[in-house]
Each structure stands twice: as C-alpha cells, then as structure tokens.
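Of the protein chains in this complex, one is absent; all others appear in place.
Right, chain A next:
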Amino acid sequence: MAVEISDEIEVREGVDRETVETVQNMGSYKYGWDTEIEMEYAPKGVNEDIVRLISAKNEEPEWMTEWRLQAFRRWQTMTEPKWAMLNYPEIDYQDQYYYARPKSMEVKPKSLDEVDPKLLATYEKLGIPLKEQMLLAGVEGADETPAEARKVAVDAVFDSVSVGTTFKDELAKAGVIFCSISEAIREHPELVKKYLGSVVPQSDNFFATLNSAVFSDGSFVYIPPGTRCPMELSTYFRINAENTGQFERTLIIADKGSYVSYLEGCTAPKRDVAQLHAAVVEIVILEDAEVKYSTVQNWFPGDEEGKGGIYNFVTKRADCREARAKVMWTQVETGSAITWKYPSCILRGEESQGEFYSIAIANNMQQADTGTKMIHLGKNTRSRIVSKGISAGKAQNTYRGLVSMHPKATNSRNYTQCDSLLIGDQCGAHTVPYIEVKNTSSRVEHEATTSKVDDDQLFYCRARGMDEEEAVALVVNGFCREVLQALPMEFAMEAQSLVAISLEGSVG
C-alpha cells in the first residue's frame, strides 16, 4: 500500500528519504526530527501588514484579503478564553512567526519517489501484511476487505504550506476537488466564498478569529452530489520551523448524497520552546451526505518536566445543514502540551446524525481539555459521544461536553459514554458535562466511569511474558477499543502503537 502511494506522490523538496529514516530511528517521541531546510519567514508578530503579506504570498484575490483583515480587526478586540481547565504561561502573540515556508517552494515542484507521506506507518516497520494485522486486531470486516485495494490520497502541509497532493487526477475524474485551501481560493472562489466561515464564523472565538486572519494554508475538499469519494483523503500536518505558529484552515463540503472519509495526522519536532497551533476545520454536509473525519494528533507533548510542546487550540465544527446529513468525528489525541479542542456537530437538518469518538491520552505534564458539542436543532436528530480519557504521570485530562436540545429538535436522542482511566496516583481526570434540553420529547443519556488500571490484568499479562509497559499499553488499547474500531484501519494500527509510545515511562 505504501508503495502505491510513493509511486504516485508528487512532493517538493524538503521531505526526503532521510526524514523517513530519521523517523524510524527516533526514540520515545519518534516524530521529533527536525528537517533542515532553508526557510523564508515573515517578520515576527502580527499586524495588518503581516495579514496582507500572507494574503499576497498566497496570491489571493482582494475579497480574501479583506476577509482576513476584517477578522484581524475583530481579533484585536477579543481576549483569550480562560474557562478551560488548563494552566499555561501567557502566550505572547507578537513573539511568533506567522508565516514560514520552505524557500524551495518558490521553484518548480519535483517528484521524489522515495517518499511515503504516511511516515507514521508503523505497521510497515512491523513487517506484517496489513490484512493479517487487521485480523489480529479484530477489525470488523477485515476478512472481506482486500487490503491491497485501499488507497489514500494525501495532502502534506509542511509548516505553513501545502507541499503536495497525491492522486489528483484520479480524484478529478470522480469530480472530487482535493487541494490546498490557497489553491481553492484561486481556482474555486465561488465555493470558498459560499462556505468559508459559514460553519465557524470569523468572530466565533479568539483562536478561530486569529486563524481567520492569518491562516496560511490547509486543505480543501469538495465532493459533488451523489459521489462516493473513490479513496480516503488525508492531510498530514507538520510544524517544522522554530517559533512558528501553525494556523491551517480546512474546509470540507459534502454535497447532497455524497460520502467521504478524511484523515488528519499531525507531528512536530521536539523543541524546548512551546509552539502555538490554532487550526480551524469547517465541514458542510448537505442532504443525505456523510463525512467521517479522523484525527491522530501527535504533536510534540513537551518533555517530562513540561518544557516545550505544542499548544493546540483548535476549532472544529461540522454543520449537518440538511436532512439526514451525517458526521462522525474520531480523534486520537496523544500529543500536545496543551489541548483545547471540541469538535462539534450542528444537527440542523431533520434526522441528521452526529457521532464523536475520542481517545485523549495525557502523560507527564500534559494537559488536555477536550470534548464535543452536539447542538440539536432539527427534529429526530441523533447524537452519540464515546470518550475515553487516559491520564498518567502528572497529567490532567478533562472531558468537557455540551449536549443541547433546542425547542424544535423534537424526538431527538443523545447517548454519552465517558470513561476515564488513571495510571498512577498523581494524575487527574475530570468530566464536565453540560446538558440543556428545551423540549419534552427528547432524551439525553449520560454514563460516566472512572477507574484505575487493574493490577490483576497487568499481572496476568506479565505472567504471560509482557513487560509492564507492554502490559499497560495492551490494557489501555483494550479500554479504547470502541474508539479504535471507529478509525479507518490504517489509522487504527497506527493509533495502537501511538498509545503504547505515549504511555512510555508512565509505570514503574
């Protein structure tokens, strides 16, 4: 499968064989390499000139520049939200670079055949055929799926810039548009104008507004009516440059009766200075369309003392705008020093459905405040939340979720299951559910559990030969199974190894 990708990928300079090998040889945070590339930076700090410069660098039309400036002016009147259960030093927004791109991007792209953008593909290293792994992992339907037939199209975003998209032609044949957002702004302005900011308005929140002003790149997806996207789409984000904030913007539109599964992977080098990441993802889903959005977030979490790491403030929202629209968010959050993230579903269309599956692991000094919002606006809408929080070391892990049933959302249902697992006795798990029901025919169910890793289970594993870390990883993977199963197979395998990696050093 990796071969298939590497045959067709078009990537520009900056990602190469060496990085692939470096990754494979890394220690506990195995994505911590730093690629040496000559970078072009805009001056530090943010002001109207910087906003104009970013817009100019992306060769944007005037309306887009104006849109950004409007957001920037708004942002200057806003203050950073403080309600989350997060503790971090004051962020100096003027001490960041808001634009960085590899110098080589100015020249013509060249094709590198050795690159596998799924650097994360741990299964390859294990040397087992994918299908067998799926069987072993008990993946539903593994017997029926011909593993060789699966393809994934990838868009790689390196610091601020999209460096290449694979399978473009094949996608174009199906009428699917998958490109960087800067390209979409130039090539498909009618779609961008219509939908950008329609799910997450410019003024939505402090971080989203900042993103609206300074976003540098990101991915754009449009699936035409009645189309089932012929392959999985994936964006791979990497922050490489130092002191650089990454502000990517993703816009996905699933037109009537269409379907797409979208994967997002994130890594960053080890730095002892914290780095800011404030992304916005907007998804528009029309009648009878369905979108699956899966994230494996593995930004650098900082070291054991809490030095460095990514501050991740992300706004992700899906709007089930019409009847029977469906969205499923699945996230595996193992990285970042600070996570502030609530992928949400607006269930506007009648009988629309939203699902949220989450694994959040916080180890050492990591802090995660994450959850979802299910806003039921339409009749007969359904939502389901399954959250698995794992805390180890001195980490704090908070689930924060809102379920809101509006007066017109009659006969709607929500089911929430929220489980926390503690490893050791210095960490914390918190559950903060907000529930609002404004009609009498809707039902909301909430179940929550908190438990410690079971000593008998660990002993049983160890008596069979696994060391303590392996035993913990296995038990934790079991705890997360429901969510892992919601992931596409490739990601599920990767996520399992990530769980193990991110819990290293959490026992003993």
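Here is the rule we use: a residue touches a chain if its C-beta (ideal position, glycine included) is under 8 Å from a C-beta of that chain, and two chains touch if they have at least 3 such contacts; residues count from 1.
The rule is short, and it goes like this: contacts and distances are computed from a predicted model.
Chemist: When you check the chain that is not on display against UniProt, which of "ABC transporter permease", "Quinoprotein relay system zinc metallohydrolase 1", "TIGR03960 family B12-binding radical SAM protein" or "Fe-S cluster assembly ATPase SufC" does it turn out to be?
Modeler: The record for the missing subunit names the protein "Fe-S cluster assembly ATPase SufC".
Chemist: One chain is left out of this view; which of A:W63, A:Y434 or A:Y460 touches it in the full complex?
Modeler: A:Y460
Chemist: Which residue from A:Q275, A:N477 or A:S502 sits in contact with the chain not drawn here?
Modeler: A:N477
Chemist: If you put the missing chain back, which residues of chain A would it touch?
Modeler: Listed in rising order, the touching residues are 127-129, 132-133, 135-138, 455-457, 459-468, 470, 474-475, 477-482.
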